[in-house]
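The complex is shown incomplete by one protein chain, all other protein chains being positioned as in the whole.
Chains: A and B, in written order; residue numbering restarts at 1 for each.
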Amino acid sequence: MILQAAWKNFCRQGLRAILNVLVAALTLVVAVFMVSLVNGFQDQSSKNLKKTDVAGGHYRLAEFDILSPTEWEDFVFVTPPELKKMSSDEKAEVLVQQGQLFPQNRFIPAQIRGIDLEQSLLELPLGSLKSYKGDSIPAIIGTKMAKKSNLNKGDFVVLKWRDKYGAVDAREIEIIETVRFVNPRLNDGVVWLGLKTLRDMTRRENESSWVTVKSNQGEIKELSFLVPDVLMKDVIELAKHDRRNSMIMWIILMVLCCISVFNSQMLNAFKRQKEAGTLLALGMTPGQLTKMFVLEGSFTAVGAVVLAFVLGIPFFSWFQTVGLDISHLKDSTIPVTENIRLVFDPKQIVNCLLTATLMIVFASWLPARKISRIDPSRALVGKAF
Amino acid sequence: MNRKGALRVPQDKLRAERKMNMLSNHKIRSVVVTIFLGISFFSFQNSYAQEIDPWKLLKAVDDNLWSNTKIISGRLSVDNGRRVRTMSVDTWMEGLENSYSFYKSPAREKGTQMLKIQNKLWLFTPRTDRKILIAGHLLRQSMMGSDLSYEDMLEDRKMSLSYDVILEKWEDVDGVRAAVLYLTAKDKEITYQSRRVWVEAKEQVVLKEERYAKSGKLLKRVTFEEYKDYSGRLFPKRMIFRDMLKNDTKTIYHFDEIQFDKDIPKKYFRQSILKR
Partner (left out) sequence: MIRWILKGVLRDKSRSLFPGIVVSLGVGLTIVMLGFMDGVLMDMVDMTANLDTGHIRFVNKDFYKDEHMNPLDRSLPAQKETLKWLQENSPQKIKWVPRVRWGAIMDVPDAKGETRAQKPVIGTALDLLNDSSGEFERLGLGKNIIEGRAPQKPKEILVGYLAARELELKIDETVTLLGQSYDGGLAADNYTVVGFVRFGVNAMDKRMALMDITGAQDSFYLEDMVTDWLGFLPRGISYKNYGSIKLDLEKQLETLKPLPGWAKDDWPVVKTVLEQRNLDTFVTTFESVNAYVVSIFLILMGIVLWNAGLLNGIYRYGELGMRLAMGESHGLLLKHLVMEAFLVGVIGALFGCVLGGGFLYYFQEYGIDMGDKLAQTGLMLSDVSRARMSVDAFVYAIIPGVLANVLGTLVAGIGIFKRSEAELFRELEHG
């Protein structure tokens, strides 16, 4: 009976109820949108990182640190047979060495990165290194590096490096391509060569700085296995940061929504004090009365959830077809260049809906609590407050 | 060698050159004769080359450069293309293994010392009042801002011991005929895997040296200028170092005064000398 009465009362509010439901529903849609957009960003950037660099993890020496270029040559290892025997779609050997480029007699420190050109585990736009027929050392650089070093396709530039034994070596290399990497980390300061070329250049037969693998191959002597989450720590943290910011925005939105519900409930309490007084006089307990008012408010939450689905589904379906364009970020350090699409996590959505419902119920309970405490005799003459 | 400008040219080589000039003066255009002359010149050159053992020549060069002991007063002037900085430095050397340098000027470099014992190098600056071992990646840094690295200094060794040598050709260096010796490192750990040395054969002195990357790319050029006789030993007045990958930079080592085979007290080559 309370439920029915509450429903009737809710319906009678008309436009006010609709507006409350609309605000709450839009808040929910925005919340789900923001959370899913961050998911989409994280998903896409980790997908790109995995596709171009991380894959299923790296085997490397524990001391190797990409941030210490002077130590790169000290922490290489001979690819062990366990990894060597893996097929080219399951592993990619990478050798990284320090070098210096001398474009137009300028000096630019470079990371010389050699990658197995037969590998198909990582998707890298390095095909032309394989098909090169010229006499020089073929190299590919990213667009960002090209800009920094003022080098273009077809340019020759002196590259200087040290071989395994410390002998200094230098040769002209030919920039056969400048490419746009999906993952900008493969761009900054990197000169890409074929693994065999780099190994020959540095007399490091079979040596690698790390071996990217499709999946963990278990423990390998002297090597550490770095799982993707460790290798992608910064992207995960960036998403965490974004998620935190969207959380703050969502809380602000929810507070706004709750103010709206609270406002309606307050008015209800004021306007319907005679009704409340009558119901109390007829024997309804204060608890039942509170329940009825809270139920009325809760219908806003329920309505909001329903409306959120009605509004959200077509909106999200449309958004998935276009995505969020971030093409202008191509030169930044974010490993995403495609349009970002939403990734829905049912658990997050349920959490979000549940939190919103609870907050709305709470917002409707506050004024209802007040009405249950009124004196019926005063309420009947409209002077309870 | 007593000369101000060009080196004295060997007599037999001069004769050969005169012969060539005479031939060209006659303007002999016949193909047959040209071929004949070509062959005769070649055989002449070969016979001359056969007289020279490139390794012996290189060893003689080494012996001339590396005496038992050497005390040098000199100036190191570094030109980075924008400004020239000159430091005066005294160096005591014992064979190849040991050397000790003391920088006298400019004021801010005064008292800086460098000690090399065998294959270890220490740097001492009065300001820090401590000796720093130059090792690992620090070796690759520029020495006192010059075109030389500390590694270059450590690698100062007898070329005749570290490299295999062949006589490649003869070439004029500033009007002086020189044997071009091509050196290939015996050891794969030597920084410059090949060098080319232009040697005036008669006096057994180096006129020019080029250091190459393993690929053969020219990295550094050293020219030796104005040889002077220091009590029977020929030594250049200047050595000019150039990094060939950089523009407009050079380092000149002026040798103002050199004494050979003087007794140098042992304390010069002990770590204890490195102090204020």
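Here, contacts are C-beta pairs under 8 Å (C-beta built on N, C-alpha and C of every residue); 3 or more make two chains touch, one makes a residue touch a chain.
Keep in mind that this is a model prediction, so the values were computed, not measured.
S.K.: Looking beyond the chains shown, say which of A:Lys85, A:Arg106 or A:Arg378 touches the absent one.
M.R.: That would be A:Arg106, which touches the missing chain.
S.K.: Among A:Phe75, A:Phe225, A:Phe270 or A:Phe344, which residue is in touch with the absent chain?
M.R.: A:Phe270
S.K.: Looking at A:Leu61, A:Leu226 or A:Val255, which residue reaches the missing chain?
M.R.: A:Val255
S.K.: Identify the residue among A:Leu26, A:Leu61 or A:Leu226 that touches the chain left out of the display.
M.R.: That would be A:Leu26, which touches the missing chain.
S.K.: Can you name the residues of chain A that touch the chain not displayed here?
M.R.: 15-16, 19-20, 22-23, 26-27, 30, 34, 65, 67-68, 70, 106-109, 233-234, 237-238, 240-241, 244-245, 248-249, 252-253, 255-257, 259-260, 263-264, 266-267, 270-275, 324, 326, 328-333, 382
S.K.: Touching the absent chain: which residues on chain B qualify?
M.R.: Missing-chain contacts on chain B: residues 78, 80, 82-83, 85, 87, 108-109, 112, 123, 125, 127-133, 135-138, 141-142, 144-145.
Keep this in mind: only the chains that are shown with their structure count from here on.
S.K.: Over in the complex, which chain B residues touch chain A? Could you list them?
M.R.: 137, 185, 188-193, 213-215, 217, 219, 245-247
S.K.: List the residues on chain A that touch chain B in their complex, please.
M.R.: So the residues of chain A touching chain B come out as 70, 102, 105, 107, 158, 160, 163, 165-172, 203.
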